[in-house]
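Only one protein chain is missing from this complex, and each of the others stays in its spot.
Chain lettering (A and B) follows the sequence in which the chains are written, and residue indices restart at 1 in each chain.
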Amino acid sequence: MSGANRIPGAGRLTPAKTARFFFDGKSYAALEGDTVASALLANGVHLVGRSFKYHRPRGIVSAGAEEPNALIGVERDAARKQPNVRATVQDVFDGMKVISQNRWPSLSFDVGAVNNLLAPFFAAGFYYKTFMWPKQAWKHVYEPQIRAAAGLGVSPTEDDTDHYSSRYAHCDVLVIGAGVAGLSAALAAAKTGARVIICDEQPEAGGALHYDKSVTIDGQDGFTWAQATAANLAKMDNVTVLPRTTAFGYYAQNFVGLNERVTEHLAKPDKKLPRERLWQVRAKRVIIATGAIERHMVFANNDRPGIMLASAARTFLNHFGVAVGKKVGVYTANDSAYEAAFDLKRAGITVAAIVDSREKPGEAVLAEARSLGIEVLAGHGVVDTGGKLRVSSMSVARNGGGSARKIAIDALLVSAGWTPSVHMFSQSRGKVAYDNETQRFLPGTYAQDCLSVGACNGTNDLQATIEESLAAGELMSNASGFTASEKLALQGVNAFSWTGGMAGAAEGAGADTTVKAFIDFQNDVCAKDIRLAVREGMHSIEHIKRFTTNGMATDQGKLSNIHGLAIAAETLGREIPKVGLTTFRAPYTPVTFGTLINHSRGELFDPTRKTPMHALEEAQGAVFEDVGQWKRAWYYPRAGEDMHQAVNRECKTVRDVAGIFDASTLGKIEVVGPDAAEFLNLIYTNSWDTLKPGRCRYGIMLREDGFVYDDGVVGRMAEDRFHVTTTTGGAARVMNHMEDYLQTEFPHLNVWLTSATEQWAVIAVQGPKAREIIAPLVEGIDLSNEAFPHMSVREGKICGVPTRLFRMSFTGETGFEVNVPADFGPAVWAAIYERAEALGACAYGTETMHVLRAEKGYIIVGQDTDGTVTPDDASLGWAVGKKKTDFVGIRGLRRPDLVADGRKQLVGLLTKDPNVVLEEGAQIVADPNQALPMTMIGHVTSAYWSENCGRSIALALVAGGKAKIGQTLYVPMPDKTIAVEVSDMVFFDKEGGRING
Amino acid sequence: MADLIEAATRTLPLSGFHGGSAAAVLSVATPATRISLRAKPDAVSALSGALGLSLPMKAKTSASLNGRHALWLGPDEWLVIDENEADLMAAVAVSNVLHSATDISHRNTAILVEGRGAEVAVNGGCPQDLSLAVFPVGACSRTVLAKAEIVLLRTAEDAFRVECWRSFAPYVSGLLAEAAEDAGN
Partner (left out) sequence: MLLIYCPYCEEERSELEFRQAGDAHIARPTNMTEMTDEEFEAFFFLRDNVKGLTFERWRHLNGCGRFFNAARDTVSDKFLTTYKAGLPKPDLSTLRPATEAIVETYEATESDAK
């Protein structure tokens, strides 16, 4: 037997298919298809959690996604622990471990419940007032205490071992919700041949048919019809049916996020399956068929376990075969709850009484109650309830006062009416409109190509819902360009049409400030709290919400918002629409981070770009650093070397012998066309007309404001073809910058740009023996100084493959940069490396490259410049074509501030103590003894130990720096002040002869 | 000294990679020559003649003949691929019309996605509508696959060629592998 409260013959689950699960360590029986909620109720367990603030015992309120109370933790293993799962939507699987939350030491005895007694001190907004003094106490006492008490559930500490997936999908019609309305709409749309996606958050289609057993459609039992219809739809090629899939966010232009829970219900999911799948759906049209959510009644102590929505009790009975009590009461303002009483009564459950706040309940339900022998107390209210860990009685009194009659019960079914689920409509930026007659917000002005149908559109009648939905399905398909050959018709019949409903505090909620008549169960917000908020001056519903936290729990106020609004309106003496409705935000129900990031984890978090030679360098012992998305060889430590020693050795070796360096990440742009030189004249500060084919030039690129944007060596391959290089980090934006000017400012030029960064593997060979290293490998290029001087480029062959060979240097040594088609990079690297090793040279990494270039005073854009540096500031004024009449930045350079005295200029710094290496970013002052705050006149941009100079070196931006050469400045650090002498930027080989070696 | 030279061998990106699922099989395309071809409309006819293939003039379309493909990438831009590794630079050089050709044979690499789940696999990271009505056989586009840029060419109803820059290949193939796995579910 899967629980004592399971009624034989009731429900749709198969008695033979059992499963066992654990709740707080105790084993329970369940049936396949049970939710945790239905399985616990089947076993007579109503107490499932504690409320957030007062730690009051709480039970299961609903049977669906709106559940505010029954939040549980589900544990699969150490890594997979999911907190705050709604027990009403989580399927039971065999061996499942469920734990209750927000209680200590146990659910039935919770120390935190003392908060309930202290409730007078925890009025709404108490945290805004209580923790104000003493000031220090916030940091040391209040905040840590609150943090310890706050938050629901416990998140796992280990990495998630599940995986998640993502898919983009397009359709003509997306139908959200697979109840009667959604299925009807999808059927009509599917028949036209339109591409249809229909999703529903529940494991199976049906929506309200889960509980409303009285419905037949075309003579078939409603729920059976729903399953058959969903199955038929799923068979159609143009339809995708997605159960267990919640539309959680509705974004611009019918872009809707769906969260499909793929394995959450499985005991032992196939490892290949993602736990959840994100669907990013772009729909031409959307049909919203999200139904309505029943509201609870607001009265004193309406939160005891065993008090639940009437429709939930029907779901538990009619779908799961579970009786929620043996003797139930009903408190309602609406006809629909009567049907719960009827269903339970027919199933053999005692119905103590139906208490109806209305003087005149619907005629039909009243007659049926009478014929079933159920006592109806119209014009009455439940003014209080009794029971510690489960409701045991309700006190019923005539509206307007009088003595209360106490009636013993073990469950109380409540219904204040139905709130149309306008979440998706509102998220689509549609404006809701208040319907005075039925006291509810309904879709008003549409903002996107969507339609609401059925209960979420305020359509109550079954046949009207069917017809509205069929019409919508056809209309939306037509709008997407599809037409049906025949009109669909469906005939729906149900037992009763419903009237009634109320919003706000019921009789029994009390007018005073002590009665706990809950509106928001999870956040413990009572009717009195809303009144208090209004008294304290909150007149906007948004302020009231934040002051009371009403609707701010994980259920986002699905039950509470309308009640809170109605009470606020009443207290303010204004109409509900005048008080306004809070905005609906995504997600509709919580979505795991795993789903949102899906594939973007680990290796796929972001592209990791490696050069063609990466594997070889790794084998050669390289340590890599991240440069943007690139991995670059940083240094090559040999046995026993730390980074410092390795870099010192590499630096020495390059200048004494030679070194080879992977420069493949440098951006490369092929600029081709008869107007190529003219285009480069406009993009760079330099002149390019005079550059002959076969020669190279260092170019500087500015933004229009006159500041240095990027730099690099440009080689002229032919009259109409340039090989442009950029910084590694600047490759993409420089390409974009050039394209921008070419397309929009200089479209008359006949020139085209192609990114060639990855076409070439680039091996820099630098040092006195550079030529000797490559010479035997090169064919067709005269490498002599005379034939191939510094800043030249030639095409020929190396290792038998084509190369663009540059004679250039970023070290100040004789240097070559070997460009070969990328696939040949590893083989050519290996050949050069072999030669280099034999001659005593070595491979070097980016750290050595940085030191060597700093020894020569070569800047790195982005390190020694920061977007406010002009060519002159960086001593690069020579690269600005003085005769040019236009280039990007020419006017910016002439701005008064850019030519003023005292600008920060790039200079060298020599520490007085040659062994002290400055810290990059350290601030510079003229007088270290001045009062705080000191006047800072610059900062260190680059600082290294230079093994070749035998001392530390640094570059810095200093106000009026060039005029300060020879002066002593100071770099105050936390523990000491470092004296430095300002110098020029070249620290090694000041004459520059080595480069032409 | 030429006799000392041992001709360098090629190291292909993604060498040996294969993966995916029964629904969407992934493999690396064989090496191909490629150029980025740029020209104004008046040069198209001469360039088409030089390539022996009509350069497509309509967005999202391509032309293919005997292993040579010309993909429209932009109003003055084509990606020309030759699976037989013909010298495309030399081919267009004889056109005698104003154009720009840049060899990008080694810049790009390609992954082939084939099987009934191919479309779903590519949609694992590509936001375009890949249904046959909107992205028919022969359709091509530069687009994105999650965080990487790709050029997508539909070679058959259930087959795509995914071109990407070589350093993005591990990311692109890794993402496609996960998406291909899921396409089989």
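A few remarks follow.
Note that in this section a residue touches a chain if its C-beta (ideal position, glycine included) is under 8 Å from a C-beta of that chain, and two chains touch if they have at least 3 such contacts.
If you're wondering where the values come from, they're calculated on a predicted model, not measured in any experiment.
Contact with the chain not shown here comes from a single listed residue; of A:Pro8, A:Pro105, A:Pro747 or A:Gly921, that residue is A:Pro747. Contact with the undisplayed chain is limited, among A:Arg20, A:Arg80, A:Arg282 or A:Lys327, to A:Arg282.
The chain not shown here is touched by just one of A:Ser27, A:Ser371 or A:Thr885, and that residue is A:Thr885. When the whole complex is considered, the residue among A:Gln253, A:Thr483 or A:Asn785 that touches the unshown chain is A:Gln253. The hidden chain makes contact, of the residues A:Asp705, A:Glu837, A:Asp866 or A:Glu920, with A:Asp705.
Residues of subunit B that touch the chain left out of the display are 59-60, 73-75, 77, 127-128, 141-144, 149. Listed by residue number, the positions of subunit A touching the unshown chain are 251-253, 255, 280, 282, 429, 431, 445, 447, 539-542, 578-583, 704-705, 736, 739-740, 743-745, 747, 885-886, 890-892, 894-896.
FYI, only the chains that are shown with their structure count from here on.
Looking at the complex, you find that subunit A touches subunit B at residues 163, 165-170, 195, 262, 272-274, 277, 280, 282, 599-600, 603-604, 606-612, 630, 670, 672-674, 750-752, 754-760, 775-777, 779, 798-801, 820-828, 831.
Partner subunit A is touched in their complex by these residues of subunit B: 1-2, 4-13, 31, 36, 38, 76, 98, 100-108, 120, 123-129, 131, 134, 146-148, 165-168, 170-171, 174-175, 178-179, 181-182, 184-185.
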